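Here the complex is missing a single protein chain, while all its other protein chains stay put.
Showing subunit A:
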Amino acid sequence: MAEAEAVEAVGAARPSAWSGGPVAVPVRNRAVEGVRGYGLIVAMWVRSTMTYRTSFLLSTFGNAAITLLDFVAIWIMFSHVEALGGFTLPEIALLYGSSSASLGLADLLLGNTDRIGVRIRDGSLDTMLVRPVPVLAQVAADRFALRRVGRIGQGLAVLGWAVSELDVGWTAGRVLLLPVMVVAGAAIFGAVMVAGAAFQFVAGDAAEVQNSFTYGGNTMLQYPPTVFAKDLLRGVTFIVPLAFVNWLPALYVLGRPYPLELPGWVAFVSPLVAVLVFVPASLAWRAGLRSYRSTGS
């Protein structure tokens, strides 16, 4: 336990813990410290990205094009059928756009947490432990990729198209649900990313497991729940609550029945679900960080 506390203390070390000299270092709140450190690292990566401006523009466009070609594939499907799983193209576009925008947002802010496995392997995580910024903030900001705004833009564009095409009675609740769905969805994806990063402390370089929940989840959420088996739907509702990213709110917006026997108000609880999944995710992260033993290389 003493050893674990020592690691934690190093991880949480603030300038004030070392000072004692004549220079007065302001004591900041840990969360504020995290956000500030995150901002500084992000700014550094953005500056470095801009060194290769052509490459940046290409990759931003490429990022938008990923989601575009995904959607072209769905559009080609609809050149052969009227409906997929009972859903029309604009209805699927609503699912597609909201999930893409949520994942894009989570990916921009927290996506690089999946690099933790590489950092554990090559020992560079040790450097982060001695810096006066919370490790999670450093890992999340590591190689911050501004090009990911491409995916967010693409997702929001498809979402906008869906809203303009859909024939639903727009009540205040339905309109309100759209931004709530995108932001809370991003938070749920973000929690999954943090949990996945924590898992890599145990499993080693397993970034792809994390990706199959986030990118794989995103692919699944682009299609209507009627397409999938009931057991899978139970899994993504009650175990890894991806159904709250967009399925349940979107089904409410579309006025369609839920796939499982759930009460109507569940469409509105996504923000609460996001908070609830962040608790175990951050506990797992702390436990993972405490269990970390350097490779020594």
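A few notes on this one:
The rule we apply is simple: contacts are C-beta pairs under 8 Å (C-beta built on N, C-alpha and C of every residue); 3 or more make two chains touch, one makes a residue touch a chain; residues count from 1.
Operating definition for what follows: contacts and distances are computed from a predicted model.
The chain not displayed here is annotated in its UniProt record as "ABC transporter permease", chosen from "(Fe-S)-binding protein", "Phosphoenolpyruvate-protein phosphotransferase", "Quinol oxidase subunit 3" or "ABC transporter permease". Note that of A:Tyr38, A:Phe144, A:Tyr223 or A:Tyr252, the residue touching the chain absent from this view is A:Tyr223.
Within the set A:Val32, A:Val81 or A:Ala172, the residue that contacts the chain not displayed is A:Val81. Annotation: of A:Val35, A:Leu129, A:Ala157 or A:Ala206, A:Ala206 touches the absent chain (contact as defined above). Within subunit A, the residues in touch with the undisplayed chain are 52, 54-59, 61-63, 65-66, 69-70, 72-73, 76-77, 79-85, 117, 147, 203-209, 211-213, 216, 219-220, 223, 226-229, 232.
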